[in-house]
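All remarks here apply to the structure that follows.
With one protein chain withheld, the remaining protein chains of the complex are depicted in position.
Up next is chain A:
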Amino acid sequence: MKRALFTTAALGWLALGALGSNAALAKVTNEDILNDDKNTSQVVTDGMGLQAQRFSPLNKINLKTVKKLVPAWTFSFGGEKQRGQEAQPLVADGVMYVTGSYSRLFAIDVKTGEELWQYDARLPDGIMPCCDVINRGAALYEDMVYFGTLDAKIVALDAKTGKVKWKKKVGDYKAGYSLTATPLIVEGKVVTGVSGGEFGIVGKVEARDAKTGELVWSRPTIEGHMGTLNGKDSTMTGVKNASWPGDMWKYGGGATWLGGTYDPETRQLFFGTGNPAPWNSHLRPGDNLYTASRLAIDIDTGEINWHYQTTPHDGWDFDGVNEVVSYNLDGKKLAATADRNGFFYVLDRTNGKLQNATPFVKDITWAKGIDLKTGRPMYSETGRPGNPMDAEGGKKGKAIFSIPSFLGGKNWMPMAYSPVTETFYVPSNEWGMDIWNEPITYKKGAAYLGAGFTIKPLFEDYIGSLKAIDPRTGKIKWEYKNNAPLWGGVMTTPELVFTGTPEGYLKAFNANNGEEVWKFNTGSGIVGSPITWEQDGEQYVAVVSGWGGAVPLWGGDVAKRIKNLNQGGSVWVFKLVM
């Protein structure tokens, strides 16, 4: 009898799958993707719009009503694979698509919270993700849903059934490549970066035909490497050895691990590039282009239109990957980015010219400021860890205390921009590190750092700091302090700012003054990005919950503040109770 019951349950699940597949699924068109910031009935892009402002004009949940925000349903990712959940969910045509740790993708009926299908990538034992087995989310186009896997593959699935349509290798996982960022879909191309900056890989941005997965163009991020277009060599990135000594460019890093954003107005992709490899900067004198930079890339050809390097000759692991958010203000086409190095930059997005750069964390040690004329940092003479070759025995260079730490004034967690308050809401962290350099040589698949480090908090009462920044002046309008480091994305509406905390809370703040107006504990730490949408006349908010990511793995002395945070893996959906 027990047996029969089990089989019946299995068949019942199959029947449910069939039901889901019968529902007519509207296709996600290029127009849908381009208008995602305006269409409040769905969320079909990472960033709630290609420019990644993470702003929704929906205002049913507002300062007056937010107190009545309650859970509508919750969904568990199940299994024993409860690690960091850094995804942003997508919602299209009544279905939520959300990714979980260990390269899992779930399709959920958005009305009931019931699973429609689930896809689990079978991962090799040898994957080498640096910073937890996370995934940042899926992408939608036509009748397919796409996501990257920890073994550096991009997978396209039938959005109705979860069956794989195609899968392509982005890099060799044994050399340290992986893929955790959300793919970006623009004009029928699926654009991806690649992870692996700690293993001496070479970063690249690639565009594939979204229907077939065939490579259209590839753009390496390190000068000296050749790009391709339509199966042929196109142009070399930069000029070989212009800013790299010897052969160091061959394993130069510049991982594009956070993916990118797109600006339809200038038809440019904006991808950030990671740290140069190895971390020990004394081995690679020069600017090390195009590491720690923002690249504006032509969507049709993969050519670099302009670049802006936030940390030339990076010696602190200040990746330049953080998202570029396009916005228009005072009649100018601008873009803002809050760097790991602690400075908030405003660029003219038509040409990459620096407009303003201001510190958004306290007591930055590595640079005194950014020269607005040259766009270059004014390095502090004592701000760089010492050369091991200058030390006795040549083994360990002089250690220094650096602010920010290598986990950055701001890490991957995306900020939001409100065109209503004309303010950026930036999730940041106040911390420093002891860092020193060591000798290192490249070995395939081995960590390529040449540095040691310990992260330390700066203040007794907080590390995390959500800041409202006026992009005209760089002035901080308000700040919310959080005990544990902030590691989740931000979303904003006309009156509210939403973000999650490692302590498990999804919180809402008054967008104008930072007053905390609502919170709900989701049971595990939040390191994902919230979304909002409207359906059947009601406004919904969703966020994934599940503590993890880089902080518990790399956090050093921060451990004390996070040791009691437990893992999880679920989606929470909220709406107003009547």
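Here is the rule we use: a residue touches a chain if its C-beta (ideal position, glycine included) is under 8 Å from a C-beta of that chain, and two chains touch if they have at least 3 such contacts; residues count from 1.
The rule we apply is simple: contacts and distances are computed from a predicted model.
Missing chain, UniProt name from the options "NAD(P)H-nitrite reductase", "Nitrogenase/oxidoreductase component 1 domain-containing protein", "Quinoprotein dehydrogenase-associated SoxYZ-like carrier" or "RNA polymerase sigma24 factor": "Quinoprotein dehydrogenase-associated SoxYZ-like carrier". If you put the hidden chain back, the residue from A:P57, A:P124, A:P245 or A:P285 that touches it is A:P124. Only one residue from A:D151, A:E206, A:E223 or A:E503 touches the chain missing from this view: A:D151.
In the full complex, chain A touches the omitted chain through residues 3-4, 6-7, 10-11, 79-81, 104, 120-122, 124-126, 151, 155, 163-167.
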